[in-house]
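For reference, the structure is listed below as structure tokens.
Excluded from the complex is one protein chain; the other protein chains are retained at their positions.
Let's look at subunit A:
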Amino acid sequence: MTKNNVVRRIVAIALLLLSHGICAMAATPAPPAAPSASGIEQRVAACIACHGREGATTNAGYFPRLSGKPAGYLFNQLRSFRDGRRFNADMNYMVQHLSDAYLMEMAEYFAGLDLPYPPVSPVSDAPPAQLARGRQLALEGDAARQIPACVQCHGAALTGVQPAIPGLLGLPRLYVSSQLGAWLTSERHALAPDCMADIGRRMTTADINAVASWLAVQPMPADPKPAASLPAALPMRCGGMPK
């Protein structure tokens, strides 16, 4: 086993332990709003035990918010959980027998919700140098190591881009760092070409901690919605984004 592999394994185990411990903090469900004709609110009631009422978790725990994320992104993730590209035992189990059409309906439901974000606490236990490094990675990237800036793909305001690039703000720090860790250790995959896997493998655990810490303390912009499009072409090809 190479040293690099050992490090990756340790990171993976640490993240696994972290995410399992954190799962206990899941939100308590509350009844969703009045049902629509399609009854979709009741049909996705199974999601709220973890993702919160109407998929609007805060950034305090582990589970990511679903509300307002681009539908294409949510759909890609649901399919990835079903088809074995992404791993979370509960998610893999929940969606294993659901059709594309139904997963798309669920994705569109959560994408269409326009709920206020809770205020983000600016307090972080990360040292200032780490936050500065995170800011640099997010806004400028690291050209020498071919790591593009987050803003190049996730939108200038980091609120995501239609139809399939997720926003990076308003998410739990632990969730962001564990996802980046999963890219690093090849435990999360996307449709080929898997651009985030390529970027994730170029990052170190220090990079991941830095960028996750910085992202987690950024306030939501006045307009938290995903951008309609990117001003320039993506720096690399991504299978999740339609050409």
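Here is the rule we use: a contact is a pair of C-beta atoms (placed from the backbone, for glycine too) under 8 Å apart; a residue touches a chain by one contact, two chains touch by 3 or more; residues count from 1.
Just so we're on the same page, contacts and distances are computed from a predicted model.
K.L.:
UniProt names the one chain left off this complex as which of "Gluconate 2-dehydrogenase (Acceptor)", "Phosphate transporter", "Spore germination protein N-terminal domain-containing protein" or "DHHW protein"?
P.N.:
"Gluconate 2-dehydrogenase (Acceptor)"
K.L.:
Looking at A:47, A:71 or A:241, which residue reaches the missing chain?
P.N.:
A:47
K.L.:
Which subunit A residues would touch the chain omitted from the figure, given the whole complex?
P.N.:
Residues touching the hidden chain, for subunit A, are 23-24, 26, 28-29, 31, 39-40, 42-50, 82-85, 90, 92-99, 101-102, 105.
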